[in-house]
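Excluded from the complex is one protein chain; the other protein chains are retained at their positions.
Labels run A, B and C following the written order; every chain starts at residue 1.
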Amino acid sequence: MRYLPLTDTDRSAMLDVVGAPSIEALFSDVPESARLPGLIEGLPLHASEMAVERHMQRLSDRNIAAGSAPFFLGAGAYRHHVPSSVDHLIQRGEFLTAYTPYQPEIAQGTLQMLFEFQSQVARLLECEVANASMYDGSTACWEAVVMARRITKRGKSLISAGLHPHYVSTINTMAGFTGDVIDYTAPVLDAAADDEALIASIDDETSCVVVQYPDILGRLPDLAAIAEAAHSKGALLIAVVTEPVALGAIKSPGELGADIVVGEGQSLGVGLQFGGPYLGLFATREKYLRQMPGRLCGQTTDAEGKRGFVLTLSTREQHIRREKATSNICTNSGLCALAFSIHMTLLGEAGLRALAAENHRLACLAADRLGAVPGVELVNTSFFNEFTLKLSGNASAAVKALADRQILAGVSLGRLYPDAPDIGGGLIVAVTETTTLEDIEALAAGLQEVLA
Amino acid sequence: MRYLPLTDTDRSAMLDVVGAPSIEALFSDVPESARLPGLIEGLPLHASEMAVERHMQRLSDRNIAAGSAPFFLGAGAYRHHVPSSVDHLIQRGEFLTAYTPYQPEIAQGTLQMLFEFQSQVARLLECEVANASMYDGSTACWEAVVMARRITKRGKSLISAGLHPHYVSTINTMAGFTGDVIDYTAPVLDAAADDEALIASIDDETSCVVVQYPDILGRLPDLAAIAEAAHSKGALLIAVVTEPVALGAIKSPGELGADIVVGEGQSLGVGLQFGGPYLGLFATREKYLRQMPGRLCGQTTDAEGKRGFVLTLSTREQHIRREKATSNICTNSGLCALAFSIHMTLLGEAGLRALAAENHRLACLAADRLGAVPGVELVNTSFFNEFTLKLSGNASAAVKALADRQILAGVSLGRLYPDAPDIGGGLIVAVTETTTLEDIEALAAGLQEVLA
Amino acid sequence: LEEALIFEIGTTETTGVDLPAPAAGAPNRLGGLDRAESFGLPGLSEPETVRHYTRLSRQNYAIDCGIFPLGSCTMKHNPRLNEKVARMPGFGDVHPLQPESTVQGALAVIDELAEWLVTLTGMDAVAMSPKAGAHGELCGILCIRAALEARGDPREVVLVPESAHGTNPATAAFAGYRVEGIPATAEGRVDFEALKARLGPDVAAVMITNPNTCGLFERDMKAISDAVHAAGAFVYCDGANFNAIVGRVRPGDLGVDAMHINLHKTFSTPHGGGGPGSGPVVLSAALAPYAPLPFTVKQADGTISLIEEADVADHLPGSFGRMSAFSGQMGMFTRALAYILSHGADGLRQVSGDAVLNANYMLRSLEDLLDAPFGASGPCMHEALFSDASFAKGVSTLDVAKGLIDEGFHPMTMYFPLVVHGAMLIEPTECESKATLDQFIAAFRGIVERANAGDLGLTQAPLLAPRRRMDEATAARKPRLAWSPEAAA
Partner (left out) sequence: LEEALIFEIGTTETTGVDLPAPAAGAPNRLGGLDRAESFGLPGLSEPETVRHYTRLSRQNYAIDCGIFPLGSCTMKHNPRLNEKVARMPGFGDVHPLQPESTVQGALAVIDELAEWLVTLTGMDAVAMSPKAGAHGELCGILCIRAALEARGDPREVVLVPESAHGTNPATAAFAGYRVEGIPATAEGRVDFEALKARLGPDVAAVMITNPNTCGLFERDMKAISDAVHAAGAFVYCDGANFNAIVGRVRPGDLGVDAMHINLHKTFSTPHGGGGPGSGPVVLSAALAPYAPLPFTVKQADGTISLIEEADVADHLPGSFGRMSAFSGQMGMFTRALAYILSHGADGLRQVSGDAVLNANYMLRSLEDLLDAPFGASGPCMHEALFSDASFAKGVSTLDVAKGLIDEGFHPMTMYFPLVVHGAMLIEPTECESKATLDQFIAAFRGIVERANAGDLGLTQAPLLAPRRRMDEATAARKPRLAWSPEAAA
């Protein structure tokens, strides 16, 4: 057993010290009836590294990797080029195999990184404070709704039609148990987000308005107007960013007046990974700091006066506060935060702007090219790197047909909104710096073929 | 430029300090005529990481990787499973990007590793001392011949027919310039190495006898007898091991009487890499220590009495000794030595023995199966994990035909011995723990087809 | 050399990536929302970046550097094979919403891991999507709540032993329950009589950790489960300590209805300085109908379907819904599956055996110097619990912990569980060699002897770490959570 250092000689010597005749004897407190006499049935024996690797490789080969086909999926998870040094650095054992930095004297590496991460996120989103990460965008969003209730003492949340439906589901699940009222309708295939209707729905019982930016269809809602309306009714604006690269091109939610900004940080450093682990971003105004969920890293000094960092305000956290905790998060996404932070450091503002510009440039090219395919109509008037097409046929069927042609065409609205069949022609297409002109041509040709 | 930290602001500030108007001005000592006014012609501009990776991936995809086809090549380079932790550890920046450990106070990591490596090699080969690595097996072999001349003051080297022909060529190249006499004939497709003829050729002018073990055809020469004969004439026995895994199954050259043992260490930890970088092993008797080429790491103590390690006996080395150096090596194969050492540490003696046994088991299976193919005859009576087949047709042609069928069948003797056409039917086949029964069946079926 | 912050060495013009410079006059469909102002994100070239993070990392302690004797936090070796596997393009580079036909291998990983978890726990089903242990706890409690609501019997109270992880009461409260404690017996186990007395029609569930946080197996577990079930409630088991019994004891055989499994604990996915985790929840037949979305279903033809909102009505109409976007922590699933396949049924049994042996060795090698409050309660499981009873006045558990740092070790878990004064909870795991244990024991004994003798020098420890003790009070009173030029001054 390559992972187990004890030899049989060690085991005997240790059992002598312990005063037990066998390892089995150490389990004497387990009732006989619950103790398995031998190996668990139905499972194979241990396997060599080579055998395991082969098995996993076979499974991996049964997937079409995004990088091996024209690829246009987004809808909350984006494929970006991650510099090699990011993965190299996060695999350093001192980061990869470290524990939560509760012992700051020997965890300054993780702690300084978290402080830098928080600072980067705060600047990116233009909020005063950010936490050290959440599980992912959807759970961060749900925690923001809960936090808004704590702040406003109101129980009604207004959800924009443009919020990712998985996020909506996540919020709804929790609301089903807590009794909160969630006000939400699925989007319609319209040219622009219906900000006016949303604004009109804000009332004096509204705790928060949750708006995705850019939204699920790639549209850019008028955050500033919504913020103003929400504030005028005493409600908070929660902005949700699922594509942080966009903020290298468009105004930040903080600047536009959001009170809480949550996001999915996967785009930077983390990779697609079939949905997880991802990285929840969470930022807010300083005045709401003590209502914020999640771990926080703060600057302080040590006994010799040297600058250092510690986890702080942990009296909000559940492992300390028990039933009075502010959130459901304990283990978070430290390693993903590291990856995000390294990628962001490599980019810097100049790099992020260039990256965003390249995404937008290619997306504009793609929108024009794809919109010109017979039977295809571009829905968006504005977008960043993702837009929605209206197909003459069923988009889910088109996606399947294109997958058979080794083209990963995008996300059909039918899959995301099974109960809204009138948007079944909608296809969300994302374009990033990894998209080539050949990819766009391949999709255009494929669409033309399957829609013919 | 992602790898260049200076900004234009920095450059201006620094030029001010330097007192130069421009970077170009710093090249004023270069004659105008030799200074290129602009960019070198014919070369593209800088490229993004993504673009370079794509280009290299395209080139990589134009090769058939050994792991993606039934694979049977050996002849001096062997495909073994390398545990993932090996590659992880050698990529730690502190190993990967360290300099030669001339400053021992801040290089104990590399130095202790080298000391452990030397100790492992010495035990594996059963020699008293080993050095810290050479470029590869072939250059190590040539250096051994040179060393034998220094020790015996004789200029005639007797090379066994079983020595890898590339090694023979390398020795011959040097002999052509130094005037040494090299006595060598290519092998014949015989059942066993002709040890008796070799022994008969040893005379009083013989500096050394160079014998590969197992030899190029996979045969196991009688090292003990050759050693005895060589010693009786005052000559040294140089044993060459190109497959160190074999020493988990067969007696060591040191035990059998070799005076100098050189080897190719690629099998453990290093990987195929199309031929390099590889790892030269070099070990000998303590009495020849000061004639040994290459870097050496020794144990000592520091000013506080703590155990530590340093490079030592460097007065043999060319960067110090200049024209009186003992060898042509300066930079060696430190990182490959590390990979070898880690892999060896993971194996330990028990693991190496198990690995060798598994190689031999599969090789026996393969020899029987392939020898039963019509038109194929097994040449070897004994072997470890590599043996030679005599095909009814031309082996080079068979190798090509099988490559077209995506089977990498082995190394034809015709390729290695273009001047010895009578062995054109010979095919060297290597089998390791990475070979599956399906691979063997595929080769058997393929051979049957192309020989039919 | 102190490592500066990226904000102190980077500039907004510097970058470590090469991208085409934004072209003037390129198409712009940003709806007039262009971000004009600089937002102050510093960049570094690649060499500076690599060096910054390399140097930072060297200030960390990690499993790769030494033992983490953290009771209840199970820090074990992370095999490098698993890192390699997780990065295979078919796992690392697939989108969660790709068509099913293009991710059959990824779905097979989930399905295969699910089967192992169900088999190892003797349960009926497993919800794979929870993102960490606490999220899994919540999932389990929501299943219970959904089951109770489905039978029209909403209840209000969840009982939690005093020794429970803080996440247990937090989770129950988060799901809307009132939390009540259950006392422990003198030997460190749940007071079964007290528990029985409290059971009633208002109790929705009992949350139990087994092996418990005192490192003991709850001998009465089956009886407790029977009593809870008889009272119409459910048994939630905190699976944080599953490592102690994996391959030897199946929680399903003990009557457990739901248990989360911290993949990063028992199945060794890397902790990464605080996550990501992954918390699949195994469920009994009574709770399985309420499991969350999405989940995999193996079809007759061998293909695997991912059941989401569109199909849930046909497959699991009682599902309580989605707990997060997408399908869970795939990157952790691949690692955990590789870990499990590597160990196999025999290896996992050896894992729990060695983990328990190492803990008992630790217990018996220290109990002459240190108070082991439950040392007489039988063998411990995977962790050994001590109190500060022997320490002289002026020296605390914290001081001993910091003293360990100076000896080159990470401290043990401190002040948990709460049922013991100045608790020190030590879990060596099966990954430590006898030589390492002996080294740790020798160092620990030295420190304990100093503590018992009242050596106040310990209150200054650590002296040899990258930092001395930190001013945590100021950090909390005047929080500085983001860099600013002023704050840096």
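The rule is simple: contacts are C-beta pairs under 8 Å (C-beta built on N, C-alpha and C of every residue); 3 or more make two chains touch, one makes a residue touch a chain.
Because the structure is predicted, anything quoted here is derived from the model rather than measured.
Student: Identify the residue among A:Arg2, A:Lys233 or A:Lys390 that touches the chain left out of the display.
Tutor: Residue touching the absent chain, from the options given: A:Arg2.
Student: Tell me which residue among B:Ser201, B:Ser382 or B:Gln448 touches the hidden chain in the full complex.
Tutor: Only one listed residue reaches the unshown chain, and that is B:Ser382.
Student: Given that one chain is not shown, which residue among B:Pro101, B:Gly162 or B:Pro187 touches it?
Tutor: Missing-chain contact among the listed residues: B:Pro101.
Student: On chain A, what residues meet the omitted chain?
Tutor: On the side of chain A, residues 1-5, 7, 9, 46-49, 83-85, 87-88, 93 touch the unshown chain.
Student: Residues of chain C in contact with the chain that isn't shown?
Tutor: Missing-chain contacts on chain C: residues 1, 9, 18, 45-48, 50-51, 54-55, 58, 63-66, 76-77, 79-80, 342, 407-408, 431-433, 435-436, 439.
As a working rule, only the chains that are shown with their structure count from here on.
Student: With contacts counted as C-beta pairs, which pair of chains has the highest total?
Tutor: A-C
Student: Taking the mean of the CA coordinates per chain, how far is chain B from chain C in Å?
Tutor: Computed from C-alpha means, the inter-chain centre distance equals 46 Å.
Student: Mind checking the centre-to-centre distance between chain A and chain C? Centres are C-alpha means, answer in whole Å.
Tutor: 20
Student: Taking the mean of the C-alpha atoms as each chain's centre, how many Å separate chain A from chain B?
Tutor: Comparing mean C-alpha positions, chain B is 47 Å from chain A.
Student: Tell me, which residues of chain C touch at least two other chains?
Tutor: Each of 11, 13-17, 19, 44, 46, 50, 54, 79, 81, 83-84 in chain C touches at least two other chains.
Student: Do you know which chain B residues sit against two or more other chains?
Tutor: 2, 48-49, 83-84, 88, 93
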